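Handing you this structure, nothing more for now.
Removed: one protein chain of the complex. Kept in place: all other protein chains.
And now, subunit A:
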Amino acid sequence: MLAYILRRILASIPVMIVVALFIFLLLRLTPGDPAAIIAGDMATPAQLAEIRRNLGLDQPLLTQFVTWSGQLLTGDFGQSLISRTPVLTLIGQRLEPTLSLAIVSMIMTLILSIPMGVLAAWRHRSLTDSAVMAISVLGFSIPIFVTGYILIQVFAIDLKLFPVQGFTSISEGIGPFLQRIFLPALALATIYIALIARMTRAAMLNVLGEDYIRTARAKGLSERIVLFRHALRNAAVPILTVIGTGFALMISGVVVTESVFNVPGLGRLTVDAILARDYPVIQALILLTSGIYVAVNLLIDVSYAFMDPRIRY
């Protein structure tokens, strides 16, 4: 297992190099000029050229790439071209809101979606099943910003139970933290609840038809043990895959949720950086996102072995 993990980590290195090269070239080939953002509307072409020279953007692409790669190898992601803030500082500022949103949202998702999926499969073709499926379809169909605005209107404006927007660090107390994160996490969770409940239901339906389930029931095991120990564990592999990729998506930044609830996460940082053509920030964020996907995929693959003893690496 350890050798497999090591092999996978080593294999991720060329992936990251290709990603770095690709994103570097893609950004440079996209029209846009950070100097124009810095200088504003009144700048003359000569002033823009001067700023470009100062930022090193007048250098040949190869020179720029070599400089950036050299910095990366020493762990230096550079500075934002626009605000002159170190890129790692910027990412560090946005990491806690993003992680908080992802974790709280995933906890909500797991608490609600797996029981919903199990219940729907167990009560297949019943009213409960239809209700779960209807909730899933709604969760999928309603855009997050609509869900977000409805939650804000009902819980923040009408009932005044939550604030409308913003993020409070967990270091300022669990109460204020949860109060700010609850609505955005719930809005974000709706789509994943729908996705994972459906996936759980489908996987459980497959497994519940297996001979060993009939055998377990014939042995007189309680429904709880049949459902959760025998059925759910065997249905876990596809569910874990969806959970893993969903979590990776959340960590990479969920810009709509972040914008509607004004959560200063990585999604907004990414969009702002792209609109300003802030190359070092975009490059670091894409690398970070790629790294997250590589790590999450590895974790998912490793977790298969724990959920299904037949899988060995």
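The rule is simple: contacts are C-beta pairs under 8 Å (C-beta built on N, C-alpha and C of every residue); 3 or more make two chains touch, one makes a residue touch a chain; residues count from 1.
We adopt the following convention: contacts and distances are computed from a predicted model.
For the chain of the complex excluded from view, the name given in UniProt is "ABC transporter substrate-binding protein" [choices: "ABC transporter substrate-binding protein", "Probable glycine dehydrogenase (decarboxylating) subunit 1", "tRNA uridine 5-carboxymethylaminomethyl modification enzyme MnmG" or "Glutamate synthase (NADPH) small chain"]. The chain that is not drawn here is touched, among residues A:Ile23, A:Ile114, A:Val132 or A:Ala276, by A:Ala276.
From the options A:Ala36, A:Met133 or A:Met307, the residue with contact to the chain not on display is A:Ala36.
Subunit A meets the missing chain through residues 31-33, 36-45, 47-48, 50-51, 53-54, 80, 82-85, 90, 93-94, 119, 149, 152, 155-157, 159-166, 172-176, 178-179, 182, 222-224, 227, 259-262, 264, 268-269, 271-272, 275-277.
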